Each structure stands twice: as C-alpha cells, then as structure tokens.
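If you scroll down you'll find the structure; I have some questions about it.
Apart from one protein chain that is not included, each protein chain of the complex appears where it belongs.
Moving on to chain A:
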Amino acid sequence: MSATDLAPVAPLPDRGGPQQPLVIARDLRRHFPIRSGFFGRRTGTVHAVDGVSFEVVKGETLGIVGESGCGKSTTARLLVGLIALDEGDIIFDGDRLGDQLSLRELRRGVQMVFQDSYASLNPRLTIEDSIAFGPKVHGMGEGQARRRARELLASVGLEPARFAGRYPHELSGGQRQRVNIARALAMAPRLVILDEAVSALDKSVEAQVLNLLADLKEERDLTYVFISHDLNVVRYISDRVMVMYLGEVVEIGPAEAVYARKAHPYTAALFAAMPSMDPDARTEEPPLAGDPPNPIDPPTGCRFHTRCRFAEAVCAAVKPALASVPGEARGGEARAEAHVAACHMLVAGSGHSAAGGAA
C-alpha cells in the first residue's frame, strides 16, 4: 500500500506528539429524556452517561467493562459522535470537538465496529460496496475505493476475489465481523472503538478475530477502545481497564493492577462473578444481589452504595471522587498510567470507617 495510492483518505497525521493522549474525554454527560403524554412532556431522565472522564493514550488498548446498562455503549457512541454530547468535552489529539474539530473530521479519526455483525452491514450491498462507501463519501474515486476495499479484505484475511462480490448473508458471523473491521479501517482511522465486537462470535472464531485485531493494531499503528463484558478477553487485549457502573467511572488503571487489586468494591464483585476454570474455586454465593438501581433516578452519593457490602452513612451522602489507589507504585506519576478508583474507603479522612486516619 503506497501512500500516494490512498491520498484522498490518508491517515490523519499525528499532531500532539506521543505525550498527548489521543482522546481526552472530560466530564462527558448524556441524559436521555423520557417523554410521555400527548405533548411529550419530559417526565424523567435516564442518566446514561453522567460525568465520565478518561484518557486514551496513543497506541494503547483501553478496555471498558461493566454490567449491561452501565453506559459503555453510550460512551462509545459519544466518542464517534453518533450521539450528541449534553455536556463535556472530547479532545482528539489536542483538538476540541466543536470549535477546533468538526464532527466530520472526528469521524475520520475515530471508527467503530459494532456487536451485531449482521445488522451492521447493509444486506443490499456487496461487502466490497460496503467497505468502499466511506472512502467514496470522502471523495475517493470509484475505482480507487474498490481497490482499497479489496486490499483491506486481504488484510483482514478474506480473499478479495472470492468475497468482494458477496452479500452479507452469504458470509459467516466471523467473516462478517472481519468485513466490519475492514470497513472501519477503510477510513484510515487512528482510534477504533470495538463495541462488543467479538462477543457474538463463538470462542474459536473470537480468538482468531482477537489475533487479527492485535496484528492490525501493530501494522497500522492503531489505538483501540475495547468494550466487552467478557473480563477474560478484556484482560487479554487491554493495556488499561476502565470499570463503569450506572453511567459513572468507578475505577481506571493498568489492566494487571486492576485485576490484581480490584480497589473498588464493585470491581471486586464484578470480577468475582467471572467463572473460574478451577473447580475448587467455585463461586458459592453470589457476589452481588439484585439489579442495578434505576438510572432514571440514580442513588445519591456513591451510586453503588445500595448494593455495597461496605456501605456506610457517608456513602449515601457524599459522592466519592476518583482517587489514586494507595500502595500503587505507579500511582500519581503519569496521570494516564495512574490506578484510580472512586471509593471512600481509599481516601483517608473521608469519614468511612475502613479508610482510617492516615492510611
């Protein structure tokens, strides 16, 4: 693939340098109004994403985990600009979305792979046409777009001569997901958001696609945001992990640190729900009871206090801020590498009995 060949949709140049995070999400907020009645009065609000802040470092894979309904997918859609932000900033390689960066420019840099491999391909278009659509929208000629589509098919492991002219229903789930990856790459993005991209595949195919993703990342210098509820997969692929609960971030940190320490009680409960391979380490009692509270009317203070074993009065009253996890060697050094969690038990003098005076 020569650079001149792909000129109209060439990868965006790096602007901020390696130290600049590729994405800084600052206090993202998205509330969905619930309307009812004849005049569509606003009768409630779903707090889908409520003050989420994080950074995506260049070249890393950030895993996002959490129960369904915790705001993972909404966060992903906010990052691609499929849903408009109510509040907060998205800063892509130093440029703020809105004034310094148009939505169209953001979409050149960020692409997404969806969970449902069938619903994410137009059944009336051949897969070649589906892949070539994006580049054509951005002004690439017909022939050139087709050539790019076939090159991408080859690089995701589908022989172009056999597959280019096929329709989505003629492909298997794994093959379709490869096409979806190729379609995302056709825009030469720098960040690819994988929203449960491998969750619907069976295990052997899932492993192949994960390896493909790892190869593509290296080959094309990509950054991934990997959303999944499969904690084993997230651990395998991620450099850092972010845990979400009810539209908020409860813990972020390097994958191994989060898996080893599980600083937030919710993280601990979530990981305890992970099936173990060891029959002696069966989960005897459920780590967490009940459903997550209603996001229409989220609990006060710490949103997890209604289900938390360690909950005390302070938890219902005061919302804990993200604080660095004590005893972590890397904590506080570089911001993006820090291991932080939002729990009163980690903050000395927070008023929680487990926090202690000077831990």
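What we mean here is this: a residue touches a chain if its C-beta (ideal position, glycine included) is under 8 Å from a C-beta of that chain, and two chains touch if they have at least 3 such contacts; residues count from 1.
Everything that follows uses one rule, which is that contacts and distances are computed from a predicted model.
K.L.:
One chain is missing here; what is its name in UniProt, given the choices "Peptide/nickel transport system permease protein", "Ligase-associated DNA damage response exonuclease", "TldD protein" or "Ring-1,2-phenylacetyl-CoA epoxidase subunit PaaB"?
P.N.:
Matching "Peptide/nickel transport system permease protein", "Ligase-associated DNA damage response exonuclease", "TldD protein" or "Ring-1,2-phenylacetyl-CoA epoxidase subunit PaaB" to the record, the invisible chain is "Peptide/nickel transport system permease protein".
K.L.:
Using the document's definition of touch, tell me which of A:92, A:114 or A:304 contacts the absent chain.
P.N.:
A:114
K.L.:
With the full complex in mind, choose from A:43, A:122 or A:300 the residue touching the hidden chain.
P.N.:
A:122
K.L.:
I need the residue numbers on chain A that touch the omitted chain, in ascending order.
P.N.:
Its contact residues with the unshown chain are 40, 77, 80-82, 103-104, 107-108, 110-112, 114-116, 119-126, 128, 130, 133-134, 137-138, 147, 150-151, 154-155, 159-162, 164-167, 169-170, 180, 183-184, 186-187.
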